[in-house]
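Just dropping this structure here.
As you look at this complex, bear in mind that one protein chain is not there, while each of the others sits in place.
And then chain A:
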């Protein structure tokens, strides 16, 4: 109840301006010329001081991309994208030899401050009481302080501007750095895993990303290490007419554990901007990766003008025995979302999980879901998807669960529920279930309904306003998924949900 009260208040506060992250940071930036060509790819690669093989890898992807067609099967509708009318690289102009956080452009620091992402170590994400004061030393953190701490990699347009808690993580043996840095400092590790989960040939946007990706995070957790804190990347698109193409690669070596959070926002603009990311996760024997996303890209205005096209390929590979990958996502932003975080359950006894809340309002279009591909014996997966459509939005769950011949005793449970608010929106469910093994047990259930009059009446009877009642019911509807989020994010996400639904009641 307290949480609901909080969300309602939050909604009131920002009554006027629903999208509170829509500001633009005035900062000088350095851009590659507009358009896409082999020269641009060479430019990006040179800019990052990449090894020769990486450039070849990119060029190969680019040549393949030129032969590919944009996918058209999703239930989304948008004018054709002119891929030559985009900037593929933009970085804030930086001072030479950036050594510590203090040297980061104060404008950028201010931006992240405003977004509630403290880049100064020791501070925490919004929603949790922050602790002022200087760094008390790494040892204390490693020994497990009661308060949560999060290491942040901040990506601003095409480059990573800051990564916090690096030394402390290094003590545990965890590598957490921008992928461009990883390519220079840990080239063998990157080369071994990059593109093994999402190959360069995978799909139109993944191939484009392989050619032009500029930055993103790289995480390696060594054997037997439980990552001492949550890792987080915060993506911010600032520059106009710029696409963001980040690439994240997370490797959890045998017996390790890591929890990773991702957040994203962009300024309010009339134009549509493209975000085509690739995320690859690799879990080896007995390892576990928990990947959480709160996606809040600018969704466009009420008439569907502007907003981010979020065309993302995310896939986890449970390569080892007893490995586990869990995706949790709260999708509230973007004009168009095209996103299917998937798990390839290769190792015996491996487990994949997908928890999703997808909220669409205004003219947003969401086509999202997951794939659970059971290849190994005794693999199991669980899908909980909650879609909420309001305004004039279209919200589609699209998912695949398949068990291959050798996936004996594979198990899946899928539950996708949709809630409709208002009579101009649509909610759709398109699941594919493919069982090629008799001992595989699949269960799938889906429901679509509106907030029942009875429930609403019950709440109104007890003196809640209609808005409060809806917030309460919606919070109950998505609770299964919110519980999966790390605490700091859960609070943030809950606020976000009420903000996204603002204006759809009454």
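In this section, a residue touches a chain if its C-beta (ideal position, glycine included) is under 8 Å from a C-beta of that chain, and two chains touch if they have at least 3 such contacts; residues count from 1.
Heads up, the rule we're going with is that contacts and distances are computed from a predicted model.
Just to verify: the chain that's not displayed, which of "Bifunctional protein PyrR", "Fe-S cluster assembly protein SufD", "ABC transporter substrate-binding protein" or "NitT/TauT family transport system permease protein" does UniProt list as its protein name?
"Fe-S cluster assembly protein SufD"
Determine which one of A:172, A:308 or A:427 touches the chain that has been left out.
The missing chain is touched by A:427.
Pick from A:186, A:382 or A:444: which residue touches the chain that isn't shown?
Once the missing chain is taken into account, the touching residue is A:444.
By the contact definition given up top, give the residues of chain A that touch the hidden chain.
Within chain A, the residues touching the omitted chain are 69, 71-73, 405, 418, 420-450.
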